[in-house]
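Every protein chain of the complex appears in place save one, which is left out.
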Amino acid sequence: MSDRYAYLGPAGTFTQQGLLSLPDLPPDAQFVPCSGVPAVCAAVRAGDADFGLIPMENSVEGPVPTTTDELVLGEPLLVVREVFVNVTFVLCARPGTTMQDVRTVSTHPHGHAQVRGWLDTHLPAAQYVAAPSTSEAAGMVAAGQYDAAVCAEIAAQNHSLEVLAAGIEDSAGAVTRFALVSLPAALPEPTGNDRTTFVVHIAQERHGALNGVLTELAARSINLTRIESRPWRERIGEYHFILECEGHVADPRVGEALASLRRICADVRFIGSYPRADRQNEDLPHFATDKAFHAAQGWLAKIRKGEV
Amino acid sequence: MSDRYAYLGPAGTFTQQGLLSLPDLPPDAQFVPCSGVPAVCAAVRAGDADFGLIPMENSVEGPVPTTTDELVLGEPLLVVREVFVNVTFVLCARPGTTMQDVRTVSTHPHGHAQVRGWLDTHLPAAQYVAAPSTSEAAGMVAAGQYDAAVCAEIAAQNHSLEVLAAGIEDSAGAVTRFALVSLPAALPEPTGNDRTTFVVHIAQERHGALNGVLTELAARSINLTRIESRPWRERIGEYHFILECEGHVADPRVGEALASLRRICADVRFIGSYPRADRQNEDLPHFATDKAFHAAQGWLAKIRKGEV
Amino acid sequence: MSDRYAYLGPAGTFTQQGLLSLPDLPPDAQFVPCSGVPAVCAAVRAGDADFGLIPMENSVEGPVPTTTDELVLGEPLLVVREVFVNVTFVLCARPGTTMQDVRTVSTHPHGHAQVRGWLDTHLPAAQYVAAPSTSEAAGMVAAGQYDAAVCAEIAAQNHSLEVLAAGIEDSAGAVTRFALVSLPAALPEPTGNDRTTFVVHIAQERHGALNGVLTELAARSINLTRIESRPWRERIGEYHFILECEGHVADPRVGEALASLRRICADVRFIGSYPRADRQNEDLPHFATDKAFHAAQGWLAKIRKGEV
Partner (left out) sequence: MSDRYAYLGPAGTFTQQGLLSLPDLPPDAQFVPCSGVPAVCAAVRAGDADFGLIPMENSVEGPVPTTTDELVLGEPLLVVREVFVNVTFVLCARPGTTMQDVRTVSTHPHGHAQVRGWLDTHLPAAQYVAAPSTSEAAGMVAAGQYDAAVCAEIAAQNHSLEVLAAGIEDSAGAVTRFALVSLPAALPEPTGNDRTTFVVHIAQERHGALNGVLTELAARSINLTRIESRPWRERIGEYHFILECEGHVADPRVGEALASLRRICADVRFIGSYPRADRQNEDLPHFATDKAFHAAQGWLAKIRKGEV
């Protein structure tokens, strides 16, 4: 039976584009569009899908809080893969519409944030209407509800809309990073170019507690690739920290760092170790290599027996 | 001439409620509602308002990215005051509407996020429609566009709507923290219970650079109260860090820490030092007091002259 | 066959006094006085003695460089026990001698250093002559070579000298700490109140390398009890560091710290883990207990299998 991939639908979104670019996607994969990140996660948790693809962060908009909250607070899911998707938008409308005709523009708020400057310049009088997704914005335009949509080109095609302008994003080269999640299962094998995601909760961020967390990484030459704080919800001013670092939990240095954090933090949730979709651009210092860790363990075993 | 306070309008939002709770609000203050955080900031920058009140973070939803981006990337503004507002929502509708009649519910996405659980339970079939603000949602319901709105009680009153349910937020006690901004000017005086907000940019988060930043605070017993990462926008995987810590830049320990960060970071933007609206709950260790800093400076001056 | 204990002789020194105070000294132990710390160590290395007792440090004079150099640079020996001896000196002379008669005073330089003040006050005109040991000073006085000796009372008795003054040390309560060494063998069992001694060599003390070493200890709540630098000998300005810390290498926190140092230092020599003869006066924080380490290891094993 073929693998089912839930994703943030409907068809025509950047998430689907990410799904199609997964390097090891089976040819017979089935796609299950869902409305919203929670629905994707729910499908995976319920066994209605084997995998789910959800957006983690965007190079302009930043993190996607709903995704983070699902991973931090929901029933455990494991990130098993990541994929980067270049985000480029078109302005599209029903055939025959001109720029002068556009009085309302619909798109998803994240999409809107990325084209705000262009819209202010080219359509200063048009009213923005939030849509649940860029693809549905296109559908509503096709249905005549609004004049124009900001979406991926594929969505324009799906709805037979005409592209009025392409590449309208304010920051050229915006990129969204997506995570592929599954139920907890055997981790992807280490590849030598991996990323590890986890969450720490610190009882009270006092006395340099977060500093202590980062010191455990730095002392093992583990580069932090991202840190995001999310409210702890019980009261304002306390946070969870989602940390992403280079390396795989099966690597000695990462495993040892996580075990240390488990001791010193109120709680640690492991989210996954998986191949990086970008390249880590540095060699490890010799003292942080697997070889150095294994040699040190061998030495420790000997001195514990008095073989000095 | 009286001070003009821009705020995230329209009237009837929690921001207005925050404005009214500012402890030193002049009796003759004028209020200028604006549509969106950028508009509030623009009014202050243009001199159309003396102050602007904008939401920084919510204890459930987390940071408000638009606010952060304005403070990090826009023309410099200074935070001069903070205020906490307890967030509590009502579901309201046109008089005569019952729960059974509600097929569409409108509110701002942040409001929606805070009542999602309640809506799923009590109005599972109702469709959610995003509105630009909770107050406008109420207005649209009054106008007959949607069946019900989730908003502050004051907005229901303004629009003569009937409250169907009150206190419907999923996490009791959600709190929003607002910042009052002005053009750069003399800082508020230190009060002994202050907060300082600033932004650091690190060229590459490698070799424990963020750890180095936090070490400068921890070494001076400065508690970090919040850290938020925002994308650097040039490329994915690089970030600005917005840091908030206890203390005032006029305090020796905070000033010395910021000067150190200015040296070791690619860039530092100072956002403000202002009275905390909550209480810092610890005494300083003796070596971090102003007295200890001044004594050490006096000693240094002496030994530099060879008076040992 | 009974155990043979080499010690820094001759009979009548504080070392012998330390030997006799070893808590688990077998009743049939044989004592082998040696002339000098190197001779004690050589006897153990050659198998001519099972154990050797040598002075590590004195609370007034500081470390004993010859001992340190033997442990750092000589063929490996293991410290298996420590003992503290209160140092108190007498001035003694041949019967009939009075204070007025004393023109020359002999003792070991370490002994001299501890009574210098008393001698300056009470025998300002007497000439000091260095002797190889306080006991031999007594012997030379008995032989008529010098007028008076500064030594342990037992040495005065051995040589039938008369005590002119007792308790003449400048700092009341001086204490010498001795180490019992053996050839490498099974380590003493952890007792919950142990000390660990080791040596690190850092290629170049630059970029905070020693700081990095101490951070590995501090991050695991391991109190450093002593640090001594000894020249690396190849060129001036480079050093070995002898470190002593609380805990036993069999303790997870100490073992993990030493393994880390083995990775980050040019070289580490383990010198021993053995019961402390004084009391460590603090409870461990919960995150540094064996239990916390074992729990963290169990957790790591699980997440490495994807059991999150």
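Here the chain labels run A, B and C in written order, and each chain numbers its own residues starting at 1.
Keep this in mind: a contact is a pair of C-beta atoms (placed from the backbone, for glycine too) under 8 Å apart; a residue touches a chain by one contact, two chains touch by 3 or more.
From a predicted model like this one, the values you see are computed outputs, not experimental measurements.
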Chains in view that touch the one left out, judged over the entire complex: B, C
Sites on chain C contacted by the missing partner chain, in the whole complex: 57-63, 65-66, 84, 109, 130-132, 171, 173, 175, 177, 205-208, 210-211, 214-215, 217-218, 221, 223-231, 233, 235-237, 239, 241, 278, 282
Interface residues of chain B (partner: the chain not displayed): 76, 78, 184-187, 212, 215-216, 219, 249-250, 255-256, 258-260, 262-264, 268-271, 287-288, 292-293, 295-297, 299-300, 303-308
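To be clear about the criterion, only the chains that are shown with their structure count from here on.
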Steps needed, at fewest, to go from chain B to chain C via touching chains: 2
For chain B paired with chain C, centre-to-centre distance based on mean C-alpha positions, whole Å: 59
Length of the line joining the C-alpha centres of chain A and chain C, rounded to whole Å: 58
Junction residues of chain B, two or more chains touched: none
